[in-house]
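Let me begin by presenting the structure, written as structure tokens, before commenting on it.
And now, chain A:
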Amino acid sequence: MDFTRASAGPKPNTVYLFGTCLIDLLYPQAGVSTVHLLEREGVNVIFPQAQTCCGQPAWNSGYRDEALAVARAQLKLFPRPIPIIAPSASCAGMIRVHYPTLFKGEPDEASTFDVADRVYELTEFLTDILKVDLTDLGEPTTVATHSSCTARREMNVADRIDLLLDQLQNVTRIEPDNAEECCGFGGTFAIKQPEISTAMVLEKAKAIENTGAQQLIGQDCGCLMNIGGALKKQDSQISHVHIAEFLWDRTHKATP
Partner candidate 1 sequence: MNDARNTILSRLKTASIDQTMPLARNISNSVNWSSNYKVQLFRTQLQSAQAEIYDATDHSWLMTLQHICQAKYLKNILLSPTTSWGEAIIENSTNLPSLKYYDDPVENWKQTLFEGIEAAFTSTYGGIADTGTLILWPDTQEPRMMSLVPPVHIAVIEKSKIYNSFAEALKAQHWNETELPANILLISGPSKSADIEQTLTYGVHGPKELVVIMV
Partner candidate 2 sequence: MTTKFRTQFAKALAQHEVRNNTESVVNKLRKHRLAAFPDQAEWISMRRHSTAIRANATSKLPQLLEQLETNLQRNGIQVHWADTTEQANQTVLNIMRFHDARFIIKGKSMVSEEMGLNDFLNTHGIECLESDLGELIIQLAAEKPSHMIVPALHKNRKQIARLFHSQFPSIPYTEDISALAQAARRFLRHHFATAPVGLTGVNFMIAETGTLCLVENEGNGRMCSTAPPVHIAVSGIEKVVECLDDVPPLLGILTRSATGQPITTYVNMISSPRKPNEKDGPTAVHLILLDNGRSRIYSDPELRDTLNCIRCGACMNHCPIYKHIGGHAYQTVIPGPIGTILEPQKNGLDSYGELTQASTLCGACQEVCPVSIPIPKIINRLRWEHIRKSSCSTPGAGSGRRKTEAIIWKIWAWNCIHPGAYNRITSVATSMRRLADRILAKISPWTAARAVPRLPDTTLHERLKALKIDNE
């Protein structure tokens, strides 16, 4: 998909955070770290407390009325003309690519174009707009990366995670074999087709295990939960962590 932004814009003072439901419920520290990373760059963060989910699970399952209702509830929460940051390419992609289709022919269709243009995946925003300059304070370590399919093929930002990690002096980044292949999460796919999903995640987990890395880093918690869960089930020593949390942990001075 060829998406070019109407405006890349200068560095903004204030942004919205779209925390995503998965981070809200399972990986809140990724969301907190996102706020820290943004604030350190001098960006004020607004987190509308009424936000819930972007609607993607229903959209991908064919429940368009339900997806539309949920999406519409989010749409109203981000009225100011400032960027919306999602620490997930999957949710950012939903808003950016699918909202305009979902709202096609609806009275509020036009506002989806505006919101779609303002939404950024976190690593995309850190590199392209904030142009962050990171200083690594952590111990030497080796990490494996997993870019989500939405980061790769929907948002076209798969390389941003690499650009950020490569700024960290003590981090060795390894890309697993078959990196471009889906981990088998696919939202409700993992529940509806668990046998295929399992075959896919086991292959992915093996490729990551083969890197010999200490940690698995990704920009999407769905994939991380899936691959991380498989690694853990196999008693692997590789832990998984969201890029925001990893970056913040390694680059801020702990207050004594």
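Regarding candidate selection, all candidates are chains of the complex that A comes from, given by their letters.
Here is the rule we use: a residue touches a chain if its C-beta (ideal position, glycine included) is under 8 Å from a C-beta of that chain, and two chains touch if they have at least 3 such contacts; residues count from 1.
What you see is a predicted model, and the numbers here were worked out from it, not measured in a lab.
Touch with chain A in this complex holds for only one of 1 or 2, which is 2. For chain A in complex with candidate 2, the touching residues are 17, 19, 21, 23-29, 31-32, 35, 44-53, 55, 57-67, 69-70, 72-73, 80, 101, 149-150, 152-154, 180-182, 184-187, 189-203, 225-226, 228-230, 232-233.
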